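See below for the structure under consideration.
Excluded from the complex is one protein chain; the other protein chains are retained at their positions.
We just call them A and B in the order they show up, numbering each chain from 1.
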Amino acid sequence: MGGQTGSPLARKQARLAWVFMAPTLVLLAAVGFWPLVQTVYLSFTETFTGSPEPPAWVGLANYTELLGERQFWRAMRNTVVFTVVSVSLEFVLGLCFALLVHTHFKGRGLMRAAMLIPWALPTVVAARMWGWMFNDVFGVVNDLLVGKLGILPEPVAWTATPGFAMASVILVDVWKTTPFVALLLLAGLQLISGELYEAAEVDGASAWQRFLTITLPLLKPAILVALIFRTLDALRVFDVIWVMTRGQAGTESAATYTYRSLIEYNRLGYGSALSVAIFFLIALFVIFYVYALRVDEEDRT
Amino acid sequence: MIRSNSGSGPFCGGMFWRGVVLVFGLAAATGCGREEETEPVLRFMTDSVGRQLEITREMAAEFEEEHGVRVEFRIGPESATERLSQYLRSFSARSSDLDVYQIDVIWPGILAQHLEDLSGAVEAEDFFTPMIENNVVDGRLVAVPFYADAGLLYYRTDLLEKYGFDGPPGTWDELTEMALAIQQGEREEGNSSFWGYVFQGAAYEGLTCNALEWQAAEGGGAIVSSAGEVEVNTDGARRAFARAAAWLGQISPRGVTTYQEEEARTVFQSGNAAFMRNWPYAYQLGEAEDSPIRGLFSVARLPDGEAKSVSTLGGWGLAVSSYSRHPELAREFVAFLSTRAAQRERAVRGGYFATRPDVYGDTELEEVLPWYDEMQEVFENAVARPSSVTGRRYNEVSGIYYQAVHRIISGQAEPEAELSDAQQRIERIVR
Partner (left out) sequence: MRTRHSPAVRVAFYVFLLVALVYTVFPFYWAVNTSLMSRGDLMSVPPVYFPTEPTVESYRNVMESRLFLLALRNSAIVAGGATLLALAAGSLAACALGRFRFRGRRWMLYLVLSMTMFPQIAIVGSLYSMVVRAGLYNTHLALILTYLLTILPFTVWVLSNFFKTLPKELEESAYVDGASPFQAFWRILLPLSAPGLVTTGLLAFITSWNEYLFALSFTQDEAARTVPVVVAEFRGITEFEIPWGEIMAGGVIATGPLILLVILFQRRIVSGLTAGAVKG
């Protein structure tokens, strides 16, 4: 088990652990440390991009400003709604996709490649194309639903109408990132030994029971990673929303709001404070996942 | 610089070495700098596209020969916001990588402190006064007007005739009536996706341009006056935006609140709108051989409000970076591209609008664009966005403004409350 910390092998491993960690820590620190410190520092100052004057220390002024902004809270709420809905959908769909291409059928290889297409298409291209597809007058979505299939009585201004706009950006995000989840879960499925299923089958467990008692529990580590990294990205969602709605019609996210302050208005201080707020929002979610799924238990038997 | 492009073997070794170097902050020593330049190189960050780029390149070749330099063109991102933030990043780092920048008319205030004074390089009197004033910050001419743009009204000549109208609408109220009449007629004939009027209604800088035209035409001020008075919650503005809000669903598609230039053009050029507000660029594309509306449309100045007809001034200027290694050459290059001859050539060959009055009134230009000369009057009466007076906070002012207008026209807020809120927020910034 290697559980006894006193054994020579365990001591050796504990020492070696830091050697193994070193390249990663050095690389991350070299690239990431300074920008992180800088962002936190700037969040306590008032300064503008390209300004020759040094940043002026303003203490917590940026934080009190953002906490008092209605727009900030709206953006935070939208971001959480977006994240919860899109990550849930991505998880369910991704799991379905993973199970699907995990089974044997003709053309499985092709299906695996096809499944990954949305993730592979560059975001700059995909987001623009979806914006065009959702156009109320010349977009293909309205043409399909109204003209070809007759499901809707009249064209909908998808990206301009509150409610629909959020649904549209979620649909695009789910389309784009489900493959990411599916691939991670597919890899996780490979770690589950086929013998377990065979044994369960002998015991007369139904497919659903096997899924609940074998697949899901054993997939938990892969699920956690997929959820954490998807959530991380969803909480910082920017491109899709910016291109399709520019944060209007109830779709302003924390990141589009930050982009406005940081890039459009060049307010480095305020924008950095917003970034720190997003950091903490992400941290909250990570803590929640780790506790809810209880994955990182020290001892496994 | 990494030159190996085959395999990853040799590349990996170098990469690790460089990684180590970066970690210890000694990278500057590894010869990453540019090789020794034999002849001076001017790097020109331009936004020019297609024909204009071609013409400017040819002119640059002439300049290269005359001055013994090399001019390198850089294109930069299409999005103006990204472009500006890229400029600012390189200015913050005092980078001498670029010498001449093409800058949007709303950027002089934001970029002024990084730009050379070009007063000596050109004669200010040669250019349209509003355009020069737009580029003067604290008494320094930070950019020379390169070419100009202004909002125009595009209309379908065939449909106007079909529904018995003699000419383009004189006032915004007339436009509303005409658009409604044509739209009803066309829909009865079976085109259910036909609309009366399209414009740029997305929440972006283009909406600031549209909305400023509406409110200025009503005598409702110019967002911030040159004296620094905030003019957002005015009678004219409230009237103008209430009218625009009524257009939605009536003569303009609801989705127009997500339209930028190209969405509006697509609806109009595919033959699905009677009127469109857009920049001059849409004319040539509408007249292209495969355009469904070729020969069926024309342009006019924008309709009058209670006060007058107003177009928002757009366009670009040429600026020289303070961190340039060849400021003198760069100034000469800007002057060279700004002469009457140079501007005339771009006008004749590319249809671009000159920033100098002395280019106008030329019969040869009438052949290029029948309405070229009429633009002189439009430019003289154009309204500039308040970018010089608001300086580096312009984008924020404009952002508050267009978001407020956007909420009003999309029916999410009442003009009164929304404008008074926007007025206060902008006042806090300007002060």
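Please note the rule applied: a contact is a pair of C-beta atoms (placed from the backbone, for glycine too) under 8 Å apart; a residue touches a chain by one contact, two chains touch by 3 or more.
None of the values given here were measured: they were computed from a predicted structure.
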Touch criterion as defined above, residue of A:Ala187, A:Leu212 or A:Ala292 at the omitted chain: A:Ala187
Residues of chain B in contact with the chain not shown: 1-2, 5, 8, 11-12, 15, 18-19, 21-22, 25, 27-28, 30, 32-33, 47, 49-52, 74-79, 82, 86, 89, 92-93, 95, 97, 149, 193, 261-262, 265-267, 269-272, 279, 281-282, 284-285, 288, 290-292
For chain A, the residues touching the chain missing from this view: 1-3, 5, 9-10, 12-14, 16-18, 20-21, 23-25, 27-28, 30-32, 34-36, 38-39, 49, 96-97, 100, 102-105, 109-126, 128-130, 132-133, 137-140, 143, 147, 175, 178-180, 183-184, 186-188, 190-195, 197, 201, 207, 221-222, 224-225, 228-229, 232, 236, 238-239, 254-255, 258-259, 262-263, 268, 271-272, 274-276, 278-279, 282-283, 286, 296, 298, 300
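Assume only the chains that are shown with their structure count from here on.
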Complex interface listing, chain A residues touching chain B: 26-27, 30, 48-52, 131, 135-138, 155, 157-162, 244-249, 260, 263-267
Chain B to chain A touching residues, read off their complex: 19, 22-23, 81-82, 85, 88-89, 91-92, 110-111, 113-114, 193, 195, 202-204, 253-258, 263, 266-267, 270, 272, 392-393, 395-396, 399, 403, 406, 410, 412
